[in-house]
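Could you have a look at this structure, given as structure tokens, before my questions?
As you look at this complex, bear in mind that one protein chain is not there, while each of the others sits in place.
Order of writing sets the chain letters: A, B and C. Residues in each chain are counted from 1.
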Amino acid sequence: MSDMEIPVGPQHPALKEPESFRFELEGEIVKSVDIRLGYVHRGIERACQDRTWIQAVYLIERICGICSHSHTTCFCQAVEDIAGLEVPRRARYIRSLIGEMERIHSHLLWLGLAGHEVGFDTLFMYAWRDREVILDALEAISGNRVNYGMNTIGGVRRDLSDRDVEELRSAIRILEERAGYYTDIALEESTFRGRLEGVGKITKQQAIDLGTVGPTARAAGVNVDLRRDDPYAAYGEIPFNVVTAEDGDLLAAAQVRLGEIRESIRIMKYILDNLPDGPIAVKAPRRIPPGEACSRYEAPRGEDIHYVRSSGGDKPDRVKVRAPTLANLNAVAESMKGVRVADIPIIIAGIDPCFSCTDRLVRLQDRTSGRVEVLRWQDLSRRYRR
Amino acid sequence: MAVARMLPELIRSLFQRPATIRYPLERVPAPKGLRGKPVCDYSLCTGCRMCSRDCPAAAIEMRDTGERTPRPVFHYDRCAFCGQCADTCPKKAISLTSDYELSAFSKDDLVSLERRHGESAAG
Amino acid sequence: MMLEKIIALSRKSSPWVAHFNSGGCNACDIEVMATLTPRFDVERFGIQLKGSPRHADILICTGPVTAQIRERLLRVYHQMPAPKYIVAVGSCALSGGVFHDCYNVLGGVDRVLPVDVYVPGCPPRPDAIIAGIVKVLQKMESDALELADYRQASAAGGGTTHVHLQ
Partner (left out) sequence: MLLEKRRLAFTGSTDPENGFDMTVINDLFKILVFPGFLFVVNLGLFLEWVDRKIYARLQNRIGPPWYQPWLDVLKLFSKEDVIPEGASSFMFTWLPVFYLAVTVTAFLCIPVGAYAAVYSFPGDLIVVLFLLTLATIILFLLGWYSGSPFGRVGAVRAVTQFLAYEVPLVAALLTQALLADSWSISLVMARTTVGFPRFVGVHLIALAVALISLQGKLLRVPFDAPEAETEIVAGPLTEYTGRRLAFIRLAERTEMAVGVGLVSDLFLPFPARLGVFGFVISTILVTFVLSVLRASVARFRIEDTTVLAWKYILPFSALGMVLAIIVRG
């Protein structure tokens, strides 16, 4: 077969979001890949400057619907840091609780999608069926299945009732059993294993050099986890283990994620048993005093960083987001060299990509004239001033 | 080699009731705190515009309804169902109902007007 | 007439969907995917998610339309064979939602394409999405029947017919 090019995306069944990959093939082997990002670029960071602090929280939440809680927590922590607000202990526990629930839903989602990418739709169906359990619990607590809107500057917006706690405990029982099932049975299915083992492999050194984060890094043996290394919310008081693996392939990534589900369940149990009493928020001022802060958060896919600067107004002066998928994308490009077409979807899915947080404007290329224009932040601000 | 490891579970499913909820006939019970369609009780509202100011999606329009001060009108095609308006309102006039099936053929149907004062107000 | 009725029924009962994210936050997409899963199982209605827009009858759009994706969205739409319908899912796809004033966002899907059913929510629950799809199915059926009426009337050589064609 002659060489050919296949486009994957922006609309493609393997991708739930628009991104464009062009693969140059030689037979079934990938010769080169050209990644084109930016389809989802909405200009959130710039828009934050047109929002009040409280509005910005909801905008930040919608950077992405999968780790919505991660982004808002990260952002709120930065703002609280600038404003010098002391978040009540109960609020910090609830933030961690929702964070772990989000991790479980996100990892189950990943497991299902991984199944879907390799044609194992049954696993997709089962993983997503069981994911409904955690979504129901989240909905009962926060009022929405996905964008929970739990965070506000200074604490959380909704308290946990006794009934919620009871429901959570029963949800935990189901999840515990199912997480065990997926680890022991589904991951042992050899046709599924065969599609993951040795695929998308990166070494520990590569993982460090490429700056990978989260499960992608941990699967390659890099022992990092912000919850332990730089505790925020309630994590400083909660005992848990960091799950790592050695092989750096997708199977290891799957094992790490499933292990993390079980750790998350442990954390949730601890939180439910040790939930402190007290208020859930402190009142935040409408104007945040001048200052800047950087906040880090261990999102389901890895380290999320927010930088926030205030000039003392009722709107942020600058918000900068570095989300985990961006950090992991290098690893994808690296492990994509020389793979077979069949492995493309699962490798992309391997880092659990969701590009909505990753899209940023780097370069404009006029397709007809080929003229390249690089826009800097100042140019952007000037060009799109309202 | 362990092929078809999930088989026992699959066969069990074959004889179990499906997990499906036959949606239009049955429903997934909506939890009490569901953040559905926000509505405003105009009798409590003082028209202070706080809700409209805090809404992240610019979904609240303050419209003259014939009362002394304008009243909030929700554009559900914009609303992000975040509930901030309800949190903000000093009079607790806004609440989020558990009504979530809002689909419509036209965006015109996605505007709330709780109380109309003559046709001119509606336009 | 019988034939037209059957066609209307078949259109209504076999909607294949393609899903397009024009720049949303993922949450709507996840909820669209969730409608396929055992809890909601839209295959009950004969709905199948198709990878190729050429096979689709309904385009489910999520997310605000960003400047970059516009052209792609149009292309996907033009690839679909008629009759085709569009369901906009999520407040973003309706009007831009929280992204209403972002510089790279053009607004809702209806800025670019004719939308048949709007499903508000951020994101809408999967059942709300199903409710929206059921709505578009009604529209598909009535459109097909209307068209049949129109054909019959004009075949009968009658004078003016007052039928609205979509």
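By our rule, a residue touches a chain if its C-beta (ideal position, glycine included) is under 8 Å from a C-beta of that chain, and two chains touch if they have at least 3 such contacts.
Please read these numbers as outputs of a predicted model, since none were measured by experiment.
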{"item": "Chains on display which the left-out chain touches in the complete complex", "value": "A, B, C"}
{"item": "Positions on subunit C where the hidden chain makes contact", "value": "6-7, 9-11, 13-14, 37-38, 41, 43-44, 46, 50-52, 54-55, 57, 79, 81-83"}
{"item": "Hidden partner interface residues of subunit A, rising order", "value": "1, 4-7, 12-14, 25, 28, 115-123, 125-126, 129, 189, 191-192, 194-195, 340-345"}
{"item": "Touching residues (missing chain, whole complex) on subunit B", "value": "3-4, 6-7, 10-11, 13-14, 16, 18-20, 22"}
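The definition used in the following text is that only the chains that are shown with their structure count from here on.
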{"item": "Computed distance of Cα centres, subunit C from subunit B, in Å", "value": "21"}
{"item": "Subunit A and subunit C, separation of their C-alpha mean positions in angstrom", "value": "29"}
{"item": "Interface hub residues of subunit A, defined as touching at least two other chains", "value": "58-59, 62, 126, 129, 144, 147"}
{"item": "Contacts with two or more other chains, residues of subunit C listed in rising order", "value": "38-39, 97-98, 101, 122, 125"}
{"item": "Partner subunit C, residues of subunit B touching it in the complex", "value": "18-24, 27-28, 56-59, 75-82, 100-107, 110"}
{"item": "Residue numbers on subunit A that touch subunit B, as the complex places them", "value": "51-52, 54-59, 61-62, 122-123, 126, 129, 136, 139-144, 147, 149, 152, 157-158, 181, 185-186, 188-191"}
{"item": "Subunit C to subunit B touching residues, read off their complex", "value": "38-41, 44, 91, 94-98, 100-101, 108, 110, 116-122, 124-125, 127-128, 130-132, 134-135, 139"}
